[in-house]
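A single protein chain has been omitted from the complex, and every remaining protein chain is retained in its original position.
Order of writing sets the labels: A, B and C. Residues in every chain begin at 1.
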Amino acid sequence: MNYSAELLELIEEFQDIDDKMERLEMVFDLADEVNLLPVEQWCDTTRVQGCQSEAHVKVEVLDSEVNFYAGADSKLVQGLMGILTMAIHGAKADLVLSLTPEFATEMGILNSLSPSRSNGFRNMFDKVMTEVKQQVD
Amino acid sequence: MNYSAELLELIEEFQDIDDKMERLEMVFDLADEVNLLPVEQWCDTTRVQGCQSEAHVKVEVLDSEVNFYAGADSKLVQGLMGILTMAIHGAKADLVLSLTPEFATEMGILNSLSPSRSNGFRNMFDKVMTEVKQQVD
Amino acid sequence: MIEVKILREDFPILQREINGYPLVYLDNAATTQKPNSVIDAMNDYYSNSNANVHRAVHTLAGEATEGYESCRRALKSRFNANKAIITSGTTEAINLVAHAWGRANLSDGDAIILTEMEHHSDIVPWQMLAQEMNIELRYVPVQKDLTLDMELFEAAIKGAKLVCVVHISNVLGVCNPVEKIVEIAKQNGARVLLDAAQSAPHQEINFEQIGADFMAFSAHKMCGPTGIGALLVNDESFDEMQPFMGGGDMIETVSIHGSTYQKNEQKFEAGTPRIAEAIGWTEAIKWLNSVDIKIEHKRILESARWLSGELRRMGMTVYGRHDDNDAAVVSFLHPTMNSEDLAHLLDARGFAVRTGHHCAQPLLDRLEISGTVRVSLYFYNTHDEVVSFVNYLEEILERFA
Partner (left out) sequence: MIEVKILREDFPILQREINGYPLVYLDNAATTQKPNSVIDAMNDYYSNSNANVHRAVHTLAGEATEGYESCRRALKSRFNANKAIITSGTTEAINLVAHAWGRANLSDGDAIILTEMEHHSDIVPWQMLAQEMNIELRYVPVQKDLTLDMELFEAAIKGAKLVCVVHISNVLGVCNPVEKIVEIAKQNGARVLLDAAQSAPHQEINFEQIGADFMAFSAHKMCGPTGIGALLVNDESFDEMQPFMGGGDMIETVSIHGSTYQKNEQKFEAGTPRIAEAIGWTEAIKWLNSVDIKIEHKRILESARWLSGELRRMGMTVYGRHDDNDAAVVSFLHPTMNSEDLAHLLDARGFAVRTGHHCAQPLLDRLEISGTVRVSLYFYNTHDEVVSFVNYLEEILERFA
């Protein structure tokens, strides 16, 4: 996989934590990494389906560089968005398109979450990928 | 219980048998004890409800003595009727009315039968008792 | 009084650890855990007696039939009812009333009374029937004090044919005044359906004495298996019910010209029944019969009251009042923290709570919230568990809120 150095470091950091609560704490902290999509811009096209909470994402590809904006009413979900931010924001579109949600599994965060939350992450990931692809094509 | 000598003997005979098939064989043999109710007389009033097979009974109390006629399309059921015949046919009505289906349980025949058959026996017993009572009153 | 420690030994799942911490199961209003006797009885059935029931001669079929029917007897005896129809749960039991009784006995323009406190399972079947038959649904409002507005109920009852009311709310734990409701309904010639999904596990219920016509509940919420529940019916209403689902076991005769149906409960139990489940449920009822339910209820209600006080002290909003007959259910909300986030953090240390709308959106609409965090206790919960819950919650709030 073509993980950025930053993402690789994050994966390792996560793997070092045994305690589930601490892992969740780290996810919470990453909520700050998100480039906030203002609540006024939340709408049907930005909504991530299948999330128990409200979760919204927006992608812009400028000069084949991905910009990622997001927001959620759950801090945990926003933390997941923070992780995705670190993985794709500012990265080249072709690099982004080579990603799979595997990296989140490797971090161990997906099995720290209820199935509905981890499905939510997958849905978010898929939505982002689809939109990147559309804007690249 | 006021069992007749004949019935007591029969209960003992049954209790002596361990093998279920032999017990059934004895029930089969007792089918011959029945005073047959001719098939032409089988009708809704003679029918025993809740039996899987056709089973019909008729009771007459003459000079306060019970006369019992019966018939079934199952030889096993007719064997049960034979046992009832030995218990009540020719006996005094008040003696008959003091009987409970306990004697069949004591014989061990009821648990040799499927629940539907042993319910059938109980239904037959109840029907006979009701009719004896009606004719006595 | 059995010590709760001893009582807990009956439940193997209470040995479970979650993320290295002992399981603290506080989601009992969703489903309860099962004692060994229930698990073992089903095990034994499948290992030694499994067969299809009714109309069969062989030994296993006799044992299976006896096992299945013993469940019906246990239900009738525990709840003092004449007729117990076995269903797949509360939801199917209520749908059965809608189809078997409602469609045959209601007509265009009739009214049914529901309450704003109902579970979706006691709303949606009636909405579907109302649409099909042009029936009016009248919802009794929930007041600020979380009780039903009985004045509006009395006003709404005129001309209503059926009252559907939840005995104990699964969100609030509030126990509704069902005797009073039945009395008013009967005075006005209306039938009453009790949704007893939450009360059957927590109270001794005398169906005949309450005087309701129908009562629906689920085994899985009272220590029994999944996939089975019951509808109790009084004789008058039973005689008015038409068959719902057709198939094996519910018929007397079938020909290509038409069919006749059984006279007893089997008329409403089409197909191979829930045999293993019935055998498990019988054991669950025996287990409940062995518990001094009044004392245990009082004990966990005390814990719930204490918990409510602690939560309020921490700044939570608590939705509940915890009167003597209410269930030991505590619904609450943190002013800022997302409920699912809270539940995830709780789960990290083994605390199982439920969040969301609890299948009671109209009630939440009335309370102007979209969900709660719900702690629901059962007889195997200890006060120590509730204390450790409060302690950990404080830790969470310090670190995350």
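In this section, contacts are C-beta pairs under 8 Å (C-beta built on N, C-alpha and C of every residue); 3 or more make two chains touch, one makes a residue touch a chain.
Please read all numbers here as calculations on a predicted model, not as lab measurements.
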| field | Omitted chain - touching chains that are shown | value | A, B, C
| Hey, which of C:156, C:228 or C:285 is the one touching the hidden chain? | C:228
| Among C:7, C:81, C:123 or C:285, residue touching the chain not depicted | C:123
| field | Residue among C:69, C:326 or C:340 that touches the chain left out of view | value | C:340
| field | Interface with the undisplayed chain - residues on subunit A | value | 52, 114-117
| Contact footprint on subunit B, counting only the chain that is left out | 19-21, 24-25, 28, 52-53, 73-76, 112-114, 117
| field | Those residues of subunit C which, in the complete complex, touch the missing chain | value | 12-13, 16, 18-19, 23, 25, 27, 30-31, 33-34, 38-39, 42-43, 46-52, 55-61, 88-92, 94-95, 98, 116, 119-121, 123-128, 137, 139, 218, 220, 225-228, 243, 245-251, 253-256, 258-259, 270-277, 340, 343-344, 346-347, 350-356, 359, 361-362, 365
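Here, only the chains that are shown with their structure count from here on.
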| remark: Rounded to the nearest Å, the gap between Cα centres of subunit A and subunit B is 80
| message | Can you work out the whole-Å distance between the CA centroids of subunit A and subunit C? | response | 40
| field | Distance between chain centroids, defined by C-alpha means - subunit B, subunit C (Å) | value | 46
| remark: Touching at least 2 other chains, the residues of subunit B are none
